[in-house]
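I have a structure I would like to understand better, so I am pasting it below and will then ask my questions one at a time.
With one protein chain removed, the remaining protein chains of the complex are shown where they sit.
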Amino acid sequence: MANTSAAEQAAKERALAHLKHYFVSSDQQFDAAKMGMWLFLVTEVLLFSGMFVAYAVYRVWYPEVFAVASTELNPWLGGLNTVVLLGSSLTVALAIHAAQTDKRRALVVNLFVTVLLAAAFMVVKYFEYTHKFHLGIFPGEYFAYEEMGQRIVPIFFSIYYVMTGIHGVHVLVGMGVLTWLALRAMRGHFHSGYYTPVELAGLYWHLVDIIWIFLFPLLYLI
Amino acid sequence: MTEDKDRNETPQGQAAEERGDYVTHAKSIGSWLFSLDHKRIGMLYAVTVAIAFLLGGVFALLVRAELLSPGEDFLSAQSYNQMFSLHGIVMVFGFIIPAIPGFLGNFLLPLHLGAKDVAFPRLNLASYYLYLLGVALILVAMVAGSVDTGWTFYTPYSARTGPSVLFLTMAVFIAGFASIFTGINFIVTVHKMRAPGMTWNRLPLFVWSIYSTSIVQVLATPVLGITVLLLFLERLLHIGIFDPALGGDPILFQHFFWFYSHPAVYIMILPGFGIVSELIATFSRQRIYGYMAIALSSVAIALLGFLVWGHHMFVAGQSVVSSVIFSLITYLIGIPSGIKVFNWIATMYKGSISFKTPMLYALSFLVLFTIGGVTGIMVGVLAVDVHLHDTYYVVGHFHYVMVGGTTIALLGGLHYWWPKITGRLYSEAAGRLAALLVFVGLNLTFFTQLVMGSRGMPRRYNDYLPEFTFLHQLSTVGSWIMGAGLFLVAIYLLVSLFRGKKAGANPWGGATLEWTHTGPRPDPHNFHRTPFVTRGPYEFDRIPELVAAHRDEPPPDAQPDVHLNQDRT
Amino acid sequence: MKGHHITSRTTLLKVFVALVALTALTALTAQIDIGVFNIPLALAIAGSKALLVVLFFMALKYDKPVNALFFALGVLFVVVFLTFTLFDTAFRGDLGNVGKETIHSTEEGAEE
Partner (left out) sequence: MTGSFWLPDGASTLSPDIDSLFYFVTWASIILFAGVAAAIVYLAYRYRRRPGAVPARVKPSKIVEISWVVLPTILVLVVFNWGFRLFIEQSVAPPNAYEIYARGAMWKWDFEYPTGTVSTNELHVPVDRPVRLVMSSEDVLHSFFVPAFRVKQDVLPDRYSSVWFEATRVDTFQVFCTEYCGAGHSIMLASVITHSQGDFEAWLASAGVDEDTPLPELGAQLYQQQACFACHSLDGTAVIGPSFAGLYGKTETLDDGSTALVDDDYLRESIVDPGAKIVEGYQNVMQPYAGLSDRELSALIAFIREQE
């Protein structure tokens, strides 16, 4: 028993090093940070909700055009991307687990694997985009792709580009943050007493994954 | 009027004097511009918001001056449209949304909660600079061949007019982030940073209203972000979602825009409610009547505010089903506002009412907001709105609520907390004269607009039929009187900075923590000992003996780290 | 640290396997055309996947209830935004004061 309480004591001292003067205890600081992050995630959900509303409105008006246009997207690449992102969600959760249990090596490895999986996601996206540009499928007015008619199909692809584009930007931002955290983890900044940044980056990354979980069926499958 | 001198010496140790209060403890420019102290950030907001208000006011006076006579006086149609657009944009995004949360909210929230600072001070400073960048970009949009789309920038007109709409969309996108981060910051502060003993039903009503405003800011502003982003892409890549030529639907843009903009009007008025609750209670020296009713009606307005945006679009071509649903829910949201007004009036019953300037503004708020409210009920009626929509009646309605409501409440709050912010007293006579001028000018300006509107005068017209000339002239004269009143306020407040009498710690006999637990100006970390709260915010009858007997100190048996807010989420 | 829940690695792996399985399920069910139930089914599967991620990966299940309240409020207002906008667009032109179809589509219909 003695050593666990000693480890407990050590973790408490290291945590106090990060305690801000206006907080009363590091638990309060950690809970405040997490609540702030959850509120930020709500704003991200509402940001994407705008695009889901645009998708729903035009789907209700032109169901058959949307069904036809979505056949142009390759469901296999979409499915692969979904599994890649689910994997990255797992590894970021494992990273948090490692930080909580003071396994620094596992933390660094998991963070880097997450970044790699995210990069793989972006590469698959790159191929999808270039394939479409090659066919002449551009957003809105520059749409030059005859097979499916000219009227509402460009709107489907505009919504597709806006949704996946903004989601892609969020993936890139996530990659940047996770890489920065991995570098700090290598220098031993995070341990069971102080791992808030890893926790918050994990929450953000899970949300980016959830957005793709909804994007995949709506755009690729139905 | 008897000054309440007997009880404003609070238990201040000697330490405060050497270190100086939040203003004097550091003098350099950097200590102000990059300060993490919520009170100094509040001051930065105050200066920028005042400049934005001055700018918006000048545009308003130009618009009214052009309308003095029919035909083209000194503004061409194009520049008149730019003028009213800029008046709208600068006033909405530059002044009225950030003003009370940014200035008074920042300054007072930690003080009201008994906390040392907000939950995320760095985020607080970042929010200020994002807001500043947003206002700067609006000015760039103004100079670069300005915007003539009105503050609503409806497509397809906004998609085809001059290029400066791009600057405008960027400015609004960035200023939106400032609003989101402030909202997040305040919600976490209220949940996590309350002093021991400060339970939810002991929070001052100003905190309740700022909390409700933050809920609306967090839930509504992201949709403005996506709306403005889609408009930006519409103009750059012609993505066609709002462009009828490509099969898009301009009414969808109105849905996106008003999903943010109606809750935004509650972002504007809720803080005003908070200030009026504080003023009415303190100057009637009476506990608020129906404390929980007022507190919960703020939250109810915040949440219901998201279900009513369609009442801006009754004649825009939306389906009759949605118009009927929106009109019905619009009525349900009128009720909480009514509850508040009735409860404020009931608070004055059996009170001991003093008529200092803040109370004059609070009473004129009650009168003007009632007019704003009932005209809101009028434009909420489906059949009558068909006649009144987009006429000066609507202009009169929302100015009664925004100028007669929020701006008057802000002026009341400014005078009420002026001694606590600057440590000086302003001249009471000048204050009352200015309040009268503003009241008269406001009614003259906007009541005539109500009459013009119901007679069929459309809004956003730079030229009008001769029969409206007299009413326009009345309205313009009214705007001069109100302008003079506001200018007078600016003068005597600035004068009081240098030559005002020194104020005590509690010149009005307020009962909330910033009056009873800090010196004339709060020191950098607000409180010497985190206050242990044992009473409600408006229990004036319990102040004297409590302060005298130091019973506000934590009771000896309380464990040192007893933090009641820990176990409560 | 006291009070911080640590989700065991086995639960994380089990949740991951469930998520991949659901992805496969939604990919398969999309092939077979079940008419009007296509969209609700796809949304139901995506919703359950999202719930799994939120409860276990983001540990909302073991977290303070107020965070769950905020997230639920956000999702509620997305639903409000969606349904009230669809009240308009799905029923547009219900009483004839506005055209049910756009002029372009009526002309196109007339041409064929």
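In order of appearance the chains are A, B and C, and numbering begins at 1 in each one.
Basically, a contact is a pair of C-beta atoms (placed from the backbone, for glycine too) under 8 Å apart; a residue touches a chain by one contact, two chains touch by 3 or more.
Everything numeric here is computed off the predicted structure, so don't read it as measured data.
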item	value
Visible contact partners (per top-of-document touch definition) of the missing chain	B, C
Given B:N81, B:S298, B:S479 or B:S496, the one touching the chain that is not displayed	B:N81
Options B:V299, B:L328, B:L433 or B:V495, residue touching the unrepresented chain	B:L328
Per the touch definition above, residue among B:L166, B:V451 or B:L474 touching the missing chain	B:V451
Residue of B:L132, B:L166, B:V299 or B:A346 in touch with the missing chain, whole complex considered	B:A346
Positions on chain C where the hidden chain makes contact	95-99, 102-104
Chain B residues touching the omitted chain (full complex)	1-2, 77-78, 81, 148-150, 154, 156-157, 160-161, 244-245, 247, 249-251, 284-287, 289-290, 293, 314-317, 320, 323-324, 327-328, 331-332, 334-335, 338-339, 341-343, 345-346, 348-355, 363, 366-367, 370-371, 374-375, 377-378, 380-384, 386-387, 389-391, 451, 454-456, 458-465, 467, 540-541
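Keep in mind that, in the parts below, only the chains that are shown with their structure count from here on.
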item	value
Chain pair showing more contacts of the two, A-B and B-C	A-B
Between chain A and chain C, centroid-to-centroid distance (C-alpha), Å	16
Residue numbers of chain A (touch at least two other chains)	27, 31, 35, 39, 42-43, 46, 49-50, 53, 57, 151
Residues of chain B engaged with two or more neighbouring chains	191, 219, 223, 247, 249, 252, 255
Contact footprint of chain A on chain B as seen in their complex	115-117, 119-121, 123, 180, 183-185, 187-188, 191-193, 218-223, 225-227, 229-230, 233-234, 237-241, 243, 246-249, 252, 255-256, 525, 561, 563, 565-566
Parts of chain B lying in touch with chain C, wherever the complex brings them together	191, 215, 219, 223, 244, 247, 249, 251-252, 255, 259, 306-307, 309-310, 313, 317-322, 325-326, 569
Residues on chain C engaged by chain B in the complex (per definition of touch)	64-66, 73-74, 77, 80-81, 84-85, 87-95, 97-98, 102, 104
